[in-house]
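Other chains of the complex are left out, but the ones given are in their true place.
Labels A, B and C are assigned to the chains in the order they are written; within every chain, residues are numbered from 1.
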Amino acid sequence: MAGNTFGTLFRITTFGESHGPLIGVVIDGCYSGVPLDLDLIRTQLSRRRPGQSAITTQRMEDDEPEIVSGVINGITTGTPLTIIIRNKDQRPVDYDVLRDAYRPSHADYTYEKKYCIRDHRGSGRASARETAARVAAGAVAMQMLKVVNISVNAYVSRVGNVSIPENTSIDTTQTYNNILRCPHEATALLMQRKIEETAQTGDTLGGIISCIISGVPAGLGEPVFDKFHAQLGKAMLSINAVKGFEIGSGFFGSSQTGSQQNDVFETDKNGKVFTTTNNSGGVQGGITNGMDITFNVAFKPVSTLMKSQQSINTQKQKVIIQPGGRHDVCVVPRATPIVEAMAAITTLDFLMIANAAKLH
Amino acid sequence: MAGNTFGTLFRITTFGESHGPLIGVVIDGCYSGVPLDLDLIRTQLSRRRPGQSAITTQRMEDDEPEIVSGVINGITTGTPLTIIIRNKDQRPVDYDVLRDAYRPSHADYTYEKKYCIRDHRGSGRASARETAARVAAGAVAMQMLKVVNISVNAYVSRVGNVSIPENTSIDTTQTYNNILRCPHEATALLMQRKIEETAQTGDTLGGIISCIISGVPAGLGEPVFDKFHAQLGKAMLSINAVKGFEIGSGFFGSSQTGSQQNDVFETDKNGKVFTTTNNSGGVQGGITNGMDITFNVAFKPVSTLMKSQQSINTQKQKVIIQPGGRHDVCVVPRATPIVEAMAAITTLDFLMIANAAKLH
Amino acid sequence: MAGNTFGTLFRITTFGESHGPLIGVVIDGCYSGVPLDLDLIRTQLSRRRPGQSAITTQRMEDDEPEIVSGVINGITTGTPLTIIIRNKDQRPVDYDVLRDAYRPSHADYTYEKKYCIRDHRGSGRASARETAARVAAGAVAMQMLKVVNISVNAYVSRVGNVSIPENTSIDTTQTYNNILRCPHEATALLMQRKIEETAQTGDTLGGIISCIISGVPAGLGEPVFDKFHAQLGKAMLSINAVKGFEIGSGFFGSSQTGSQQNDVFETDKNGKVFTTTNNSGGVQGGITNGMDITFNVAFKPVSTLMKSQQSINTQKQKVIIQPGGRHDVCVVPRATPIVEAMAAITTLDFLMIANAAKLH
């Protein structure tokens, strides 16, 4: 654990800060010989990007991925694939007001306690800007997974207290039809209204992203400590603002009985084994069972408010944090590609580990 | 990720199965010169052990930890501490009935898909017996943490749909007063009744364990991927039957606004910084802020029912799984020492990593 | 790096000390479904064991491997295979004389500086007894490699200043014909005489073990830091008393010219690519090229002499270390199975990593 690297065989190391010249990612363990689809990387980056719509910040980053290594004539070479994204939008924001203050529920105080020094310009390494590098790497992982028919689809299932109604059947092809990234159109409208109302008060919202990984073969995951959902949970909890993770029926399931929760095995007419319910979320005993992997990720509300807040500064004096700049009321819709990225990276890593264990 | 090892500097590797002669754990990274308190290890093991009370199984394991290496004259040498626990209770259970059947929501099917072979006797490595080794290692970690005044206290906050009422103040010294491991006596009684009622129906229950890590200095955790709560979440999700993890206000917090959730910094009369609320659960930006670390862990109901269930076998024929032996209706109370163990191991590892980064 | 674990996918963790009840090894990443040949483990252990012959110590350890987990009906289950070996020969040696003294070139002083406490009984974790656990794990790895026709053969090529003559062709099937583990009989006799002469003076000898890994496919090893021979070198240098490692023509090759050293590619009549020489030792750019992997490992002479030596004690007073017990004059012949073990473990790990990278 040294912070910037994730994964064992398919392994990413992200680098850079929002206030340097660039950010990027080194991707170890790419399959060789795969045509790299830069447009998919661009698409995923654009979905994460601030300033995409009325409900997000106006800052335009225009994240263009540049391949630095690992590709020849558009084909992966198997050696590490490095992608950089230049930081173009470095407007001279007045960060001096933040030099001494500890913004509530930000990483200001904790980074200073950890390092005794802090980069107050845009949060340094704690900035959500880092997640763009994850999204680029995730888009690469998604391409590798596509070859073996595994797909990853995240969507917003709750904003504030507005949720998709229970037992609604979800069609993830509809997710990107609206800016809320909510495949249920009626709920998306309610979410948008909730965000607009909250914006009026200068306040912010959190929410939940749900995700489905389809096509995962049975048998992925390692016993004991490296269970599939343990590593997946770590992947999700490492995303900025995430405070909770659950697989399958999760917290709700823990209030039910065994007979309500147990997933009954059956065989379809082609002899394929399936379970009649999927409360397990596709993982049993830490190993995938061939059903969809389903999980939820809880994001806390944005800590930066558009109204003043009380806090203290480095001299332990009381200060008032004044709102400045323009910030998202709710970042959850922009986080769907991040969830997809971390899910794809985790799944591909487990797939490679499983392949390693086969006698060839 | 190869399954049996957890941690970076304070690192444990567990071994053994319920049907071999012994299980055990190798603990890397112990501080040297610390008197080892075997009784604490025994106490924690006894709290995990089946057969402790009317609400748990009658099997008596009598888990006696034996030190194999790393201790001289009762003092840790700093070299790896190995503890074994012999498996004494190997009654000739008739496991043959389970040889071919896939029990619902167990690891039978997934292990067989992963390994093409399966140890049907007591689930092999997927058995909860493995967690005894974690508990032993956790008790060692707790002793090391005690030296620097860090303590870990887990308790049962929900069984089935019976929860400690919201906003109840918790006194964790009361946790082990009752067999429910619930520090709120009135709730413990309701939980016990719930378990007894459920037992009548042959069904089982899950629940939630809450945990508080106190005394953790600000500054633990690594940026980006190895955030404190990301690794802690992985630790918890690696425990058998766990399906969810949340830190601080977690899922509930994601439905609130920023102004409800943000924790305001203040300074007490001694100049110590604290936050007036602790919705962050002691972690901000992935790094501890000096407040209590608070988190919840969701356990699914026990998969083994005391009533018959439909399933299939390895020949994909329909079979009925008949209840056999005697099993816990709810294992959550016995899992508190496991949660404490994994929390202590994770915290100590981060503490060591943080110490490493100080210029000496 | 926490000391007791080696490898990524095929990964071993050894545990125990010579003065505890047992030592052992946890092996992660075994292929499932492989019949386990206990006799091969026994054979390799017997080759490492002290007391095998006139030239080694008389202590009989009788190392019997016991399978603790990971095997059912003699077949590997894929879950971690744990092997223990009980320490039977715990005669009440008078270790008190060693309690305070730092034996020259032993680990006494360094362990005490590292840990501030030291297990003086048989060197604790620094004891060569630990290598028995490696040998057991190595014998498992060798069985897995055998399935894909990879074999590992180590032999003694030098004892003190007695070497196999240059350009002697080696037949490794002859290695275990003599107790020197030297496949060249005439040299073995000279080595034995050298050992006997040295024994007369109370002195000790080191030597060189050479090793050949055959049947390794081209393409194993990772770029940059995890080159095949870099990890192999680490594996060898981790063996007690090893002070040097070279692959192919190694140090000698560094005194030659490029045209002398370069290995010319040709194709045999079956179209198989080979090199006319093998100065590279089977590795080019850190990746195997399909030729035999050949390397040498330098062992320093045994530090425990049969004559008195000057040293200091923990109070920094001068002391004389008196010879005690009976020790090997030269341990190199007994180290061949250790070299084979570490070579097999390293190769199998790289093989699994390479398999992981193939699109399936």
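Here is the rule we use: contacts are C-beta pairs under 8 Å (C-beta built on N, C-alpha and C of every residue); 3 or more make two chains touch, one makes a residue touch a chain.
Given the structure is predicted, the values throughout are model-derived calculations rather than measurements.
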item	value
Overall copies of the shared sequence [whole complex; 3 in view]	4
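As a convention for this text, only the chains that are shown with their structure count from here on.
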item	value
Whole-Å gap separating subunit A and subunit B, where each centre is the average of the chain's CA atoms	26
Interchain centroid distance [CA atoms averaged], subunit A/subunit C, Å	45
Distance from subunit C to subunit B - Cα centre to Cα centre, in angstrom	39
Multi-partner residues of subunit A (each touching 2 or more other chains)	8, 223, 353
Of subunit B, residues touching subunit C in the complex	2-5, 7-9, 11, 13, 15-17, 20-22, 24, 26, 28-29, 32-33, 66-70, 72, 75-80, 82, 84, 111, 114-119, 121, 124-125
Sites on subunit A touched by subunit C in the complex	8-9, 29, 31-34, 78-80, 144, 147-148, 223, 352-353, 355-360
Residues on subunit A engaged by subunit B in the complex (per definition of touch)	1-6, 8, 14, 102, 104-107, 109-111, 113-115, 123, 125-126, 130, 158, 160-161, 198, 201, 203-208, 217-227, 229-231, 233-235, 237-238, 240, 243-251, 253-267, 271, 273, 275, 279-281, 283-290, 296, 298-305, 307, 309-312, 316, 318, 349-350, 353-354
